[in-house]
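One protein chain is absent from this view; the other protein chains keep their places.
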Amino acid sequence: MISSHLPILLVVVPLIAAPVMVILRSGAAAWVLAIAVSWAALAISGALFVQVAGGGHVSYFLGSWPAPWGIEYRVDVVNAYLALLVGVVAAVVSVYSPRSVLAEIEPGRRYLFYTMYALCLSGLLGIAVTGDAFNLFVFLEISSLSSYVLIALGRDRRALMAAYQYLILGTIGATFYVIGVGMLYLATGTLNLADMAARLAGVSEPRAVLAALAFITVGVSLKLALFPLHLWLPNAYAYAPSAVTAFLAATATKVSVYVLLRYYYSVFGGSTVFHALPMGEILLVFSLAAMFIASTIAIFQENVKRMFAYSSVAQIGYITLGVALASMTGLTAGLVHVFNHALTKGALFLLLGGIALRAGAMRFGSIGGIGRVMPLTCFGIVLGGLSLIGVPATVGFVSKWYLVQAALERGSPWIAFAVVASSLLALVYVWRFIEVAYFREPDARVSALREAPASMLVPAWALIAACIYFGIDTDLTLGGAAAAAWELIRGPQ
Amino acid sequence: MTFASHYGYWVTIFLAIAGLYIVVARGNLVKKLVGLSIFQTSVYLLYIAPGKLIGGTAPIVADGFQVYSNPLPHVLILTAIVVGIATLALGLALVVRIKEAYGSIEEDEILAAERGD
Amino acid sequence: MMAVATVAIVVQRNLFAVVVLAGAYSFLMATVLVALDAPDVAMTEASVGAGISTVLLLGALHLTQGMEMKPLHRPILPLGVAVVTGLLLAYGTLGLPAYYDPQAPIHTHVVPRYLEQGLEETGVPNIVTAVLASYRGYDTLGETTVVFTAGVGVVALLRRLRRRDGKGGR
Partner (left out) sequence: MKDYLVLRVVAKILIAFMLLFALYVQFHGDFGPGGGFQAGVISAAAVIFYAIIYGLPAARAVVPDWLVETMLAAGVLLYALVGVAGILLGGNYLDYFVLGADPVAGQHRGIFWVELGVLITVAGVMLKIFYVFAGRGSEEEPPS
């Protein structure tokens, strides 16, 4: 019986946990609940993935109203892949969180912090599994509002301004999305994504549909921080609490990528978007710009966390590059990089949280020689950095290998060259960290530091280990990504 | 597809432009939020205006009425209004905290202060 | 009228006046919504737009400051962004079905069932309530959660704790 309710339980379990945390008003109880719902989300999304891995989809009608009159949850392998990713990251971050929360959040706010975390998780999972355009907006807002608060809870006062800027840009993005959905609704009369796709074929006047495509693209691009709409991201990531940065960096932008793909392939249709329209070329330009410009900016950052935040903008460029190539290989590369980058960046930000806890500072100037006093943390960061560069036997290599192949398939060796060349920029900024951490003499303050606590190291290293493992054994990640890409490309059934 | 039959949309468009302009151009954090609200309100009309039918009435089923305006956009916009006020409340809470932390609610002054951090 | 209020909001630099104008703007919007046969939405817009947001804005201004500085930059880029958005909207809406066209997709698809069978299926004559609470009840759960999120968020941000460690810093 329970297996037929998995799609809704995935979202509702964290949603119910949130008010319970407020009623209990205890930081410790809230943390226990947060761990419970995160692992429940992992288990449920895993079970869902198994259900749909062979193809096909699971439909769940809320309130037993048939679609398109009611709201439908529609899970195919693409949704399940994303939900599984969110589940994995949530499970790891929830274990990691207590030490960093203890250090960064005042006691009276801790249960509120976990409430927001549960809501954010629920919102992201809700976006990932819904089959209804407006319901997607509602859950987008749940995840957005909670992430604004989570970011603002950072210790630095700049976290407040970062959260405010994210609130403004995020709301503009969401409003653009609603305008796009409104046009699609006025043109087709339905809000159900599958129904919309079917009825769009019968719409004779293409202008509203084109405008809707533009509005949804811009709106979602704001949320996924596609260059040059990334302005909110560096500060938000740099000044948010450590656990929040890791969680959001690994999930929020990735879920937005999913939304874009879902609209491109399952609503508008891949051939319309990429063959009849120059969307592929437009995305290509912005992706390449992201890869080079954001990486270059990253090199000149003084704050380590901010440097890796800019690196995220660049890495999002690789994902959208895969999308822009609009082929089976390209899409697989993009989707596998969604997973791989989530693992890598999640691990990196978790490890940086260890430095924040011990050193209390993230500037290059004040962590010289830290590699000698926090060897495990820093070695983990180096391994994660290698994955960012794309060294063989890391997940980053797998993504780039497929990107290069997709570029060559398309007959554009210069794109393949650009992928490799931009990796050199990643090498430069990762080297900067290595140089500061290992080749500088630690001053008295740094020498007095201790290694990060095991409760933080173990989850972070679990992700680093995953980065290496999935860099060698690619069956699961590539298999999932390829199945998802195939599901998207063959279009609605 | 005549120009005149779409005049209602022009109000939406004007409000969207004005709202977006306030958000992007103004440096005052409170005024930005007001602009954001106006931008969001423009969407209400986009959804609701086309739902009306001539000779129609509010969608409350009663004897003697056959034509009703479209209820679905009403529901969606009720949700959108609530989301809008939730965002505004959160935004204002942030502004209050920013004022306490920086002593200003002007973007230029705050960015200048951040450079000094 | 709404256009006048909007222009006044753009020009006015006294923030209290802006708030009052925004309240007036919301009332005008509510009037328009009544004219469009959307009483539920009008009622909500009046209570939220003119009521709650005005109170909240005034409360926030009381805690911050009342005047806006003269903008330093020439507003060409923002104007460009806004106008491009407007043009895109105009382009899109011109492709949409005309107003008051009973054959438009929004009147022929999905909605007929609500209007024809809503009373029978849910026992509620106000179809807006029926759709809100039943057909699309899950959206309303989401909406309630959004309100809850905002409420808890405001508490998390503004709660006074007995021991505050100041601005934090690095």
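Should a chain be cited, it is by its letter among A, B and C, assigned in written order, with residues numbered from 1 in that chain.
Rule of thumb we're sticking to: a residue touches a chain if its C-beta (ideal position, glycine included) is under 8 Å from a C-beta of that chain, and two chains touch if they have at least 3 such contacts.
Please read these numbers as outputs of a predicted model, since none were measured by experiment.
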item	value
In the full complex, displayed partners of the excluded chain	A, B, C
Hidden partner chain, touching residue among C:A35, C:V55 or C:V83	C:V55
Touch criterion as defined above, residue of B:L45, B:A58, B:A80 or B:I98 at the omitted chain	B:A58
Which residue of C:F27, C:Y114 or C:F148 touches the chain not shown here	C:F148
Contact footprint on chain B, counting only the chain that is left out	58, 60, 78, 82, 89, 92-93, 96
Residues from chain A at the interface with the omitted partner, ascending	5, 8, 12, 15-16, 18-20, 22-23, 25, 60-64, 108
Interface residues of chain C (partner: the chain not displayed)	39-40, 42-44, 47-48, 51-52, 55-56, 59-60, 63, 120-126, 128-130, 132-134, 137-138, 140-141, 144-145, 147-148, 150-152, 154-155, 158-160, 162
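Everything that follows uses one rule, which is that only the chains that are shown with their structure count from here on.
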item	value
Separation of mean Cα positions, chain C and chain A [Å, integer]	28
Whole-Å separation of chain centres (CA-atom averages), chain B against chain C	4
Multi-chain contact residues (two or more partners), chain A	134, 138, 141, 145, 148-149, 152, 156-157, 179, 183, 185-186, 191, 205
Multi-partner residues of chain C (at least 2 other chains)	89, 93-97, 104, 106-107, 110-111, 114, 136, 139, 142-143, 146, 149-150, 153, 157, 167, 170
Footprint of chain C on chain A - complex, ascending	15, 18-19, 22, 62-63, 65, 68-71, 106-109, 112-113, 115-116, 119, 122, 126, 134-135, 138-139, 141-142, 145-146, 148-149, 152-157, 179, 183, 185-191, 199, 205-212, 214-215, 360-363
Complex interface listing, chain B residues touching chain C	1-3, 5-6, 8-22, 24-28, 30-31, 33-35, 37-38, 41, 44-46, 48-54, 56-62, 67-79, 81-90, 92-97, 99, 101, 104-106, 108-109, 117
Chain A contact footprint on chain C (complex, rising order)	88-89, 91-97, 104-111, 113-114, 134-139, 141-143, 145-146, 148-150, 152-153, 155-157, 159, 161-165, 167-170
